[in-house]
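To start, the structure under review is shown below, and the notes come after it.
Every protein chain of the complex appears in place save one, which is left out.
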Amino acid sequence: MIKYSIILGNLGNTCDRFLSTGYKAPVPKAEMIRQAAAIPGVKGVELVGTWDVTRENMDEVGELLDKHGLSCVSIIPDHFSQKRWGKGAFTAKDPAIRAQALDETMAAAEMARKLKCPLINLWPGQDGYDYVFQSDFRQERRWTVEAVKAAAKAYPDIKFSLEYKPKEPRTHSTWARGADTLLVAKETGMPNVGVTIDTGHSLSGGENMAEAAVIISDFGRKLFHMHFNDNYRTWDDDMIVGSVHFVEFLELMFWLKEVGYDGWYSMDQYPYREDGQGALRGSVEFLMGLEAMLEGSAMGEIRALIAEGDAVKSAAWVRSKLFRKK
Amino acid sequence: MIKYSIILGNLGNTCDRFLSTGYKAPVPKAEMIRQAAAIPGVKGVELVGTWDVTRENMDEVGELLDKHGLSCVSIIPDHFSQKRWGKGAFTAKDPAIRAQALDETMAAAEMARKLKCPLINLWPGQDGYDYVFQSDFRQERRWTVEAVKAAAKAYPDIKFSLEYKPKEPRTHSTWARGADTLLVAKETGMPNVGVTIDTGHSLSGGENMAEAAVIISDFGRKLFHMHFNDNYRTWDDDMIVGSVHFVEFLELMFWLKEVGYDGWYSMDQYPYREDGQGALRGSVEFLMGLEAMLEGSAMGEIRALIAEGDAVKSAAWVRSKLFRKK
Amino acid sequence: MIKYSIILGNLGNTCDRFLSTGYKAPVPKAEMIRQAAAIPGVKGVELVGTWDVTRENMDEVGELLDKHGLSCVSIIPDHFSQKRWGKGAFTAKDPAIRAQALDETMAAAEMARKLKCPLINLWPGQDGYDYVFQSDFRQERRWTVEAVKAAAKAYPDIKFSLEYKPKEPRTHSTWARGADTLLVAKETGMPNVGVTIDTGHSLSGGENMAEAAVIISDFGRKLFHMHFNDNYRTWDDDMIVGSVHFVEFLELMFWLKEVGYDGWYSMDQYPYREDGQGALRGSVEFLMGLEAMLEGSAMGEIRALIAEGDAVKSAAWVRSKLFRKK
Partner (left out) sequence: MIKYSIILGNLGNTCDRFLSTGYKAPVPKAEMIRQAAAIPGVKGVELVGTWDVTRENMDEVGELLDKHGLSCVSIIPDHFSQKRWGKGAFTAKDPAIRAQALDETMAAAEMARKLKCPLINLWPGQDGYDYVFQSDFRQERRWTVEAVKAAAKAYPDIKFSLEYKPKEPRTHSTWARGADTLLVAKETGMPNVGVTIDTGHSLSGGENMAEAAVIISDFGRKLFHMHFNDNYRTWDDDMIVGSVHFVEFLELMFWLKEVGYDGWYSMDQYPYREDGQGALRGSVEFLMGLEAMLEGSAMGEIRALIAEGDAVKSAAWVRSKLFRKK
């Protein structure tokens, strides 16, 4: 029922600021696609513009995906890994850079059409600020509204989903949390603009993931896309889903079902020192396990617990799932 | 220029869960009002419904305030300190309690009219949840929209300002952060519904206070009221303003001026072990100090720094204020 | 095998700073003892000095416990709920208060002897500071060393276990985290001085609970006592164990076994709005569930996983427990 996908690059090499050449060896694209297709349950991939897909290799990538039975779930324009975006993409003080950020978005939408990909996931990681008295909060937010609106108007058949994150690579992101990003999405006035929840960004932003999903769904049917990973709440550790949190993910899966979310459940991790395919497979297995827990009478039971609101009973129900068939 | 006020009860006894009888002795109301008036710069007070002001003592309180030249800046209905609110006020699962929560709001609005008080500050602290599978996020948020809308329609001459806080006394509040509370305020569709920023709630919610003020102001002119206190970012310590943070408060004061905020700057502290009047006076003195720093050419200089966005220069400017006239 | 106990007062009324009269009704002591004994698995209770047990009612309490087959596991001297401790107990600047704090400790030890209770759990919650330039960090820490040493010398047959907590009711506690409290315990030079881990204090202090247990055990065999509760990591929410965290508690239970911890597993919660007995029972059931997960071949399997250090395999093993017998 649930459609699982992964971000292709998660299968490749990963670096950080201390080990910039990466913890592992590079993996060829064809091999990554092969590995993705081999993860039980995975039917789609997300591609990063310029890293994974360009105008030049677009057809080749499309054929590889077809060959392995994978859909292109989303394209993520690269607004973060080039020097020119270092001081912002949509919010750069330099208008030429802002124009390029929009061009990059348009180019991704064009490729999406070609690849029959329904959604552009916008994560302009360099948009934000680091220091006091450095950002014009009003102006910069408005610039993001305008750029997104322009792209959404140009490509009404494509969904544009805004991915928020509290910080990193800036100390403060422009789109930092679910509700403020929903405000941006609504401000565009476009039906094809919505919000992506990355579970790790939600956790490190101090949100309850399930509540964020409900707010974004319920105040405007704007929950367009989901990225999954886990962390220790203070930072975007991008770990195997379920390696830290269990009950909050169960609650999230319940509410995604409850609000009728019908998008992809996409893995977005950074397996620095782990086998990439194994790390992604583990995440999908975890979510499938939760899916199974919510089958049968479970949805109705949870609804009844919520209606009563007795924490002792709710915790007992969770234990009944956790320790079942002892 | 800036209008300073305090929450009257800050001058009284304060308790916590470990020392429930309080760290200090109770202070009579008349004495608290006298002390408030004696703080240089303070021209108004906020009153908590039932604690400070009731239908019965309303006239007497009004006369005392007049006598000391104090305005009633806001009334805060008591939605938090009675057993009946223990499982929520506007979001209580029991409809009778929800009705009472609205009644309490209406009663406060009625008193506000009598006391020429322009604003009801709503902080329904017990609204929220503690455990997984305990809250119907959708329903409960909608209940708050409906209740606030009903009150705002009944008293169109009164402003209703929604005060958010990430947690405490619940592990999760319904109105948790600025942007989600702005969504609630907008959802009511009422021009006399807005948002209160409590600086301590903003800090402990992971927000940049100045940015929260801009978002709430700029996405709908909804910044109605300000509560000031300080903390160590992880909890609502309700300390003397400026005892922990300096540069972020300077940035906040800049932006409040920049967006044309013209409401009260009200102190809201919990001086558990301190002399209450001294703690409040310290906060007002700190904010007056920042006010002075922003006089003359400062506003223009900061605008220029923001336009350039060079952190080295911005930090140098702050140092020039911090270490001036060595 | 594992010995479970509870803090008796957890079954009574609970208040916070906003609802100081409490969320529930008071429960008579005899009833609390009856309820404690009725929780499957619970064989002991902890008593708070003056709240639960005094020189006057000591014999009566002892008889009640005997009657219900409960051991007195620890006594917690009241260093926190009286006005005189408001500015500190062992670290009060007033020497008379410091002397009283030691007297209270000695009195608790005397009662412990009478009740055949092996351990005094010291949680001097008011010891610490709130503001910058308020605490003499050196002097105050030394005072705690001296007082604990004096008590430990006077009662060599009693264990004194120092319970740390990062904050609350002070913004900073003197004994804030495991390693700094171990330093204090070691500094006393007394073999009968050790450390209590409260799982909620450890989580909100940013520790990995299991690692804290290992450090305290391994750098001096000083892990004397365990308090269990759960929270959302930023504050001491004192919730039902397992209502938030699962895998970290499993790791903690593994390591407690591995280091040979043989003390009590004691529940320490604040069920503000919940049925107290139900909340405590839920915690014990959760820990018993984990205990069962670690039986049979599990310990050896985990040791092998740790020796290999492959996160993909470790996460898979946890899933095998979580989703077993699907």
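Going by the order they are written in, the chains are A, B and C; count residues from 1 in each one.
The rule is short, and it goes like this: contacts are C-beta pairs under 8 Å (C-beta built on N, C-alpha and C of every residue); 3 or more make two chains touch, one makes a residue touch a chain.
From a predicted model like this one, the values you see are computed outputs, not experimental measurements.
K.L.:
Using the touch definition from the top, which of B:9, B:169, B:200 or B:242 touches the missing chain?
P.N.:
Answering carefully, the residue with contact to the hidden chain is B:242.
K.L.:
Can you work out which residue in A:110, A:146, A:168 or A:218 touches the chain that's missing from view?
P.N.:
A:168
K.L.:
Quick one: say which of C:154, C:292 or C:306 touches the chain that got left out.
P.N.:
C:306
K.L.:
Contacts of chain B with the missing chain: which residues?
P.N.:
Where chain B meets the chain not shown: residues 206, 233-234, 239-240, 242-244, 246-248, 273-275, 278-279, 282, 285-286, 289, 292-293, 310-312, 315-316, 318-319, 322-326.
K.L.:
For review purposes, identify every residue of chain A that touches the missing chain, sorted by number.
P.N.:
With respect to the unshown chain, the touching residues of chain A are 14-23, 80-83, 85-87, 125-126, 130-132, 167-169, 171, 231-232, 234-235, 237, 239-240, 243-244, 270, 272-273.
K.L.:
Considering the whole complex rather than only what is displayed, give the residues of chain C touching the chain that is not shown.
P.N.:
87, 93, 129-138, 141, 166, 172, 177-180, 182-183, 187, 205-206, 208, 210-211, 214-215, 218-219, 247-248, 250-251, 254-255, 259, 302, 305-311, 314-315, 317-318
Please note the rule applied: only the chains that are shown with their structure count from here on.
K.L.:
Determine the centre-to-centre distance between chain B and chain C, using the mean Cα coordinates as centres, and give it in whole Å.
P.N.:
36
K.L.:
In whole angstrom, how far does the Cα centroid of chain A sit from the Cα centroid of chain C?
P.N.:
That pair's centroid distance is 40 Å.
K.L.:
Residue numbers in chain C touching 2 or more other chains?
P.N.:
Answer for chain C, listing residues that touch two or more other chains: 234, 239-240, 243-244, 273.
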